[in-house]
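Shown here: the complex without one of its protein chains, the others still in place.
Moving on to chain A:
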Amino acid sequence: MALPGIAIPDQAAAPKLQVTNLGVVFQGNDKTIAALDNINLEISDGEFVCLVGPSGCGKSTLLNAMGGFLSPTSGSVSIDGELVSGPDSRRILVFQEHGVFPWLTVEGNIGFGLAKLSRSERAQRIAHYVELVQLQGFERSYPSDLSGGMKQRLQVARALAVNPDVLFLDEPFGALDSITRVMMRGELLRIWQAERRTILCVTHDIDEAVQLADRVVVLSSRPARIQNVLTIDIPHPRNISSPRYLTLRDELLKMIGLAYEI
């Protein structure tokens, strides 16, 4: 059962990703921590959804459960109607930082998930994604020689290279300086428009959410519940000084309230 207000725009199509009554409780030595409480969410194919919420509320836990990295205490996650039971390359999680393998070159990282392809197919795929994330000329470089923004582009390229159905981004630009972050936002949008993957992106940046997302899901403090869902009905490219943009941005800020760290 979907909560009111988070019905997908196109009711006819089956959802790409369906989260049903999802709950996660961590068992500590002496106490239990409820991280997710009865999350229901439907995401359609090719949709870009941003998740916002106070820090420590369970956003990463939600992504981990959706990606199969962590088995839920209750409820379920399914992608294309198939139950998610463990990590696999049809869905890739991109981490805030240090997610690329420092012992591999740019090429090695992008090709990491492509071991099953033939040599020439792999080379082609790598070349395509090097170009998509604009790392031409750095194919043989190690991550230690790349800037923070380049490393995150590399992580996105490595994720996309295995043709995942769904991409989970956990505060992908959170560790970058604000100028780089704005540039990366544009890059991500361009990549999403070129590749049309389903993307779920945790962010603590309100502008990032309103500029990128089709829908923004607002989570409560721990244990995370879905508090609100805001549909951003502005076509790309979005004019960030248009009245509609500013209205939606205000609305989102109101939903989050002052109690939140943003």
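Basically, contacts are C-beta pairs under 8 Å (C-beta built on N, C-alpha and C of every residue); 3 or more make two chains touch, one makes a residue touch a chain; residues count from 1.
Heads up, the rule we're going with is that contacts and distances are computed from a predicted model.
Chemist: Between "Alpha-ketoacid dehydrogenase subunit beta", "Transmembrane protein YxlG", "ABC transporter permease" or "Aspartyl/glutamyl-tRNA(Asn/Gln) amidotransferase subunit B", which matches the UniProt record of the unshown chain?
Modeler: The chain we cannot see is recorded in UniProt as "ABC transporter permease".
Chemist: Using the document's definition of touch, tell me which of A:Gly46, A:Pro102, A:Pro237 or A:Gly257 contacts the absent chain.
Modeler: In the complete complex, the chain left out is touched by residue A:Pro102.
Chemist: For the chain not shown, which residue from A:Asn38, A:Ser76 or A:Ser89 touches it across the whole complex?
Modeler: Considering all chains, including the one not shown, the answer is A:Ser89.
Chemist: At which residues does chain A meet the chain that is not included here?
Modeler: Touching the chain left out of view, chain A contributes residues 67, 69, 86-89, 92-93, 95, 97-105, 112-113, 115, 142-144, 155, 159, 162.
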